[in-house]
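I have placed the structure first, in the form of structure tokens, so that the comments after it can refer back to it.
A single protein chain has been omitted from the complex, and every remaining protein chain is retained in its original position.
Note that the chains take the letters A and B in the order they are written out, and that residue 1 is the start of every chain.
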Amino acid sequence: MSNLTNEAVLARIQEKFGEAVRNHEEPYGLLTIEIQADKIHDLISWLKTDEVLKVSFLTLIGAAHFPNEKGREICVNYHLHSLVNNVRMRVRAFLPIETPNIQSITDIYVGADWQERETYDFFGVIFEGHPNLVRILNEDDMDYFPMRKEYHLEDATREDKDDRYFGR
Amino acid sequence: MIATSVGEKAKDMSDTSNKNKSLFADETIDGQIATLNLGPTHPATHGIFQNVLTVDGEKILGSVQTVGYIHRAFEKLAERRPYNQITPITDRLNYCSSPINNIGWEMTMEKLIGVKVPKKVDYMRVIIMELARMADHLVCNSVIGVDTGALTGFTYMFQQRELIYELYEEVCGARLTTNIGRIGGFERDFSPTFHVKLKKFLKEFNKHFQEFDDLLLRNRIFMDRTIGAGPISGERALDYGFTGPNLRAAGVDYDVRVMTPYSSYEDFDFIIPVGTQGDTYDRFCVRQEEIRQSMKIIEQAYNNMPEGSYFSPDVPEFYLPTKADVYTKMEALIYHFKIVMGETPVPVGEVYHAVEGGNGELGFHLISDGGRTPYRLQFRRPCFIYYQAYPEMIIGQTISDAVLTLSSLNVIAGELDA
């Protein structure tokens, strides 16, 4: 249904960004590109303006925490969609947990605003250049990032439920 | 605690420095600026979200939003639960149309494990999903009516929603949070009572819906009230990431059912209604027409229902075997045990699947490491993404228009906060 194949998209991106593109794969037909963290902003803004690819819709920004991969613990995923060509793609960057900084894309897509705040709220990813990077879903005075793997689902201070009976 | 942080935010807003310039309209009438707190508990906000408005008389100059009052940590909860136990959580995302969320999740799992369901399952799913879409749009449109003061439409349409609830009850036993279907199909075929009820519904719904339509669609007062309230342009909507009826009202015809068809949607003949201005009246009209189109799809699906099985036989590790088999056959017993205890092995992989929910593209990004629970499951929640455009849509409008815009956006709190 789409005019462009994944290979054509990948070739065009590699032509422009060269070795910044570290890895690429196609799980379940969705082109997934891993790129250096400092090139994310350039890639996404170039994708929006490129006349062939026209990837102009930001679907989702998310993150995942892989505590076992040293130096690459936090993975930030950007799902993009070219509505004109009907091509979806996923761009990702890996960040170390000590300095999870990445440039914000709120100047490219206004809709990235809250999604980046949510990613900061859950994982602690610092988006440089974001106009208002504060917690959005959790309470403002929470001092940890709950979606990281080292934290439990349940509230640590609860005293009414006995873990022995809850199978934990 | 809440009052002081709100007060600080309000102070920030009255400070007309360049920092907040983008939120403010350019002219004030006579400079009497006040701060008005819309929410978190307010009859107009259907759900709990707070907007601190800076107003000049009745005209809105800017607004600061607070969300997260119903944050239930779905994504963290999903990392704890086995795959078939996540369906009840997806119910509670957009709870007005929960079958769409359930079936979207089941399709994500089917994509991950690589199984294709029979055509009959596709058609059954289409019927259920379109019923859910109708239920969602009926709530939204009735509530737009209520916010303009027209309460009769609400009582008429909730009667029709009760009929849709009866149809759900025939399939899964529950009214609202349905937990419908299984990974691989449905647990049982549609019962004879379902067929009777669905035929009656198909025959009579349009007549009752026309009554609601007659009340509001060409009503002079309603049109004066809603035309021009909360407009947004198509380009701006795309930049924000709008999807669903809100985007279609702004003029962009993006519908996941047509762009990347799933569950045999390409077999059906339906149109996508598109608006022009992106204001409240357009959103109302788009939803009205989508209800009609959903009825058309259900009729086509029901009349052309293929023969076949209501579940896929290729996924015994996910689809519960029948009780008779469990008590007599060894493999069925082992599969039953593994499924119920959640010890089913799942391929390692990463998948993103999107369906057209009541509010737009509902996406599931699943990272699986082969264990019994997902490693990371993220929901792409359309409400969360388009609600950020709300301050921009109400600048320069009156407070009553802000209330109307909020209800026409169909912000469902469960989907907003997850």
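Rule of thumb we're sticking to: a residue touches a chain if its C-beta (ideal position, glycine included) is under 8 Å from a C-beta of that chain, and two chains touch if they have at least 3 such contacts.
The rule is simple: contacts and distances are computed from a predicted model.
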{"item": "Name under which UniProt lists the unshown chain, selected from \"NADH-quinone oxidoreductase subunit B\", \"Extracellular solute-binding protein\", \"Sugar ABC transporter permease\" or \"Aspartate carbamoyltransferase\"", "value": "\"NADH-quinone oxidoreductase subunit B\""}
{"item": "Touch partners, limited to displayed chains, of the chain removed from view", "value": "A, B"}
{"item": "Contact partner of the left-out chain, one of B:Phe154, B:Tyr168, B:Tyr281 or B:Tyr352", "value": "B:Phe154"}
{"item": "From B:Glu58, B:Glu162, B:Glu204 or B:Glu331, residue that would touch the chain that is not displayed", "value": "B:Glu162"}
{"item": "Given B:Leu61, B:Cys96, B:Val315 or B:Ile367, the one touching the chain that is not displayed", "value": "B:Cys96"}
{"item": "Missing-partner contacts on subunit B, residue numbers", "value": "1-2, 40-43, 46-48, 68-73, 76-77, 88-89, 91-92, 95-96, 139, 154-155, 158-159, 161-162, 165, 175-177, 413-414"}
{"item": "Residues of subunit A in contact with the chain not shown", "value": "137-139, 146, 151-156, 158, 160-161, 166"}
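Here, only the chains that are shown with their structure count from here on.
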{"item": "Computed distance of Cα centres, subunit B from subunit A, in Å", "value": "23"}
{"item": "Of all residues in subunit B, those that touch subunit A in their complex", "value": "5, 67-68, 71, 73, 75-77, 79-80, 111-112, 236, 238-242, 252, 254, 259-260, 349-352, 354, 361, 363, 365, 367, 375-376, 378, 380, 384-389, 417-418"}
{"item": "Contacting residues of subunit A [partner subunit B, same complex]", "value": "1, 27-28, 30, 32, 56-60, 62, 64-65, 77, 79, 83, 86, 88, 90, 109-111, 113-115, 118, 122, 135-140, 146-147, 153"}
